[in-house]
Each structure stands twice: as C-alpha cells, then as structure tokens.
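A selection of the complex's chains, in situ.
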C-alpha cells in the first residue's frame, strides 16, 4: 500500500497546468498559481498591470526594471507579447477574454463561493484584482492547501470569511486532490497518492461526491 | 509657444495645497514617480487624499510609504489595506490598525475603471466586480441581461504624478513595458498632471504620433529627472 503523500506546491501547479488548452489566455494569481507558468505550454499569460504574453522569471542580473508580472516578479516578454494600460488590462478581464483565472484562496464553498482577501480579526484586506478576475474570467480555478495550518477544513458548506465572489469556482486543486465544483457540490476526481476518499472526507466540512472514475494523481512536477 | 517644462521637482509640486487629492501610479516597483514623491515629502502638504494601488513602504526606496510615514495623508484609496501576513506589516498597516489614517478599499479593476471614467467624462458605470461581497454593500445594484452589476462613480483628482521614459515639449509621453500601468489613465483623470521624465525632453515632433501613449493635452508640467535624482533599480533578491 502506498504511503500517504500529499502533493507539494509544484505538483499542484503542474496538475492544474494540464487543464490549460493551447492558445488559452491565462491569469495566474500570486503564490502557488504562479508556479503553473513553469508547466504550461502554448498559453498566453495575462497580468493585471497590462502585460500580455509574459514568459518565465529571468535570471538575476538579467532583469528589465520595467518588466514585471502581477506578482512583481521580473519576467521576460515573449515574442508576440504586448502592453496595455491598467484600465484596458481589466477591460480584458471583465469582457470575458480570460479563459481561466487561477487563484489562491483561504476557503472554498460547495456552491462555488470563495474567500481569499480578508482573514478573520484583521482590519482591512488585500483584494488586488481578485474580485474582477473572479467574475470576469470564463473559468475560475483555485489552488490551496486542503486544511489550515492547524488542521481546520477549508472546503466548506458556506464560506465563513468575507467572500471574494459567489458561485464562480469551477475546479479546485488541493494537496489532497482535484475537485470539480458541481451543482451537487465538490466532486473528487483525482486523489493524492496513498489517500482514500474517506481520508479526504475526514478533513473536509462539505460532503464530497466521489467520481466513479476516481484516479490517483501522478506525482509529476 | 507651448512650454510645460519645469526646472525642478520642487517647483513642479510647489502649489499643492493641504487637502488635495493626488493619484500615484506604479505597480510592482515600476512606473512610480519617486522624484515627485520625494519633492512632495519636502514640500510637506498635509491632509492629502491619495489614490494608489498599494501603500508602499516595503523597502528603503522612496515611494508612497514615505508620505504615509510623514503623516501627509488623511486617507488612501487602494486595492490593498492589509499586508499579506502580519509579519509583513508596513507603516500604513500600523497607522490603519491604529485608526490614524483612513482608507477606502477598492478592487483593482474597479479602481482602474473609476479613474478611467473620470478621464472620460462618464458620470457612473455598472461593473460586475464585487457583486455579492462586502465591498458592494450599500451600493446600488442592477440586473442587466441576466447578470448583476454594482454602480460605481469616477475618481477625480487635483493632481496626478506620472513617471515616463520619454516626453516632448508638448507633453506627449511614452512609457516602457510594464512601466505604463496606471500612468496613462491617471494622466487623463487629474486636473493637473505632473510628469517626471527619464530621458532628455525632446522637441515636438520627435515622438512618432502613432506611438504616443499619453497625448500632451493631458500633461501640464514636465520635469527631467536630474542625474542625482532617483532612478529605478532591480531590488536585491
């Protein structure tokens, strides 16, 4: 029997990147989502600051001071890339040109709500462009750890933290599995090595649907 | 004779009075008008309202954080009012927690569009962003073609500080790559637009008219960044 092996950050990003199709316009949020760019081929990356078609992070000493992605990382611009101003960067988002927005989150609810901008007990929050991305993109994918650091579930019946958007999450990747967010709730489609559906349910508040075709995620990445 | 050239940053910001609203572009350490900010620090205007994506103060460089530290703001309008982690709190976060500065939190696309609306003479607009969240509470909602939107109003400003690569004497501007960010829309939205320029100011006609990013009619004051001014550099990793 395989040992229980939760996915690491790179593995989660690699698996989500497999969902991208050639030619897609993709926006990656700060954190784990950014790592998807290491695995995605033939997609175009969009950044909130108006950079379209950016490439990998560049080596130290090779940076162009005026070339950063939404995470502030110094990246290259691929041939065919272009620049628009901030209002047009969000015009692209709201008008539905993004095939997918991949975001991190604190919580996701079984109805597709998610909460990623404000934590409990702190004044203010950090939204950035998350609320625009969440309502504008054709699809929202979330990547996050399955539980909080102290083991509390993050896949909930209803979000407890202030929502970023309602009913928009289509796909959820955690270190324990890959979930479709369906009208019936979270549907576990792929599972981390060594875990059983019951193991995953045990750390999940919402009731899981288990795909009849459930497979183990290969540990690429 | 059109002449918008000012001889120093200090001269260009001299008339900014207490209580003014100022727009500050910049995103990820690019396109930040650091020299004008330094001049405003010296100039000392108080009770300002700032419109800016973030609140700066994450490193030693001059950005909006130094103006926050000098208590020059009454209020900031921003897309980030909390730090990602309590351990990474900035001077703004400290003052905000202590209720010594006000803030209005706006999602970034709505911020950009509200700035654009001011520069386009639009009275208000409906956006789908923030529907169903705390930020939409108390705002007017409307269903349009089966989708829900909230009503948002323009952000006007007395001044915009702009950082450009290149300018001509008419005030036509060019930006380099991600330096562009909020600069063009803030230049359109403010009553008085003040620009710090990296390269020597060119004669009118030297910039290809097809490749002007901000038309000179939006620009009021231009200052060349002096050799001993503040130049961008890549931060140490």
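List of remarks:
Each chain gets a letter, A and B, in the order it is written, and its residues are counted from 1.
To be clear about the criterion, a residue touches a chain if its C-beta (ideal position, glycine included) is under 8 Å from a C-beta of that chain, and two chains touch if they have at least 3 such contacts.
The structure presented is a predicted model; accordingly, all values stated were derived computationally and were not measured.
What you see is one copy per chain type; the file as a whole holds them as A x2, B x2.
Here, only the chains that are shown with their structure count from here on.
Subunit A and subunit B, compared by their mean Cα positions, are separated by 29 Å.
Those residues of subunit A that touch subunit B in the shared complex are 47-51, 60, 63-74, 77, 83-87, 89-90, 93-94, 113, 118-119, 122-136, 162-166. In the complex of the two chains, the subunit B residues touching subunit A come out as 27-31, 79-84, 86, 93, 96-97, 103, 105-110, 112-113, 115-116, 127-135, 165, 175-185, 213, 232-234, 237.
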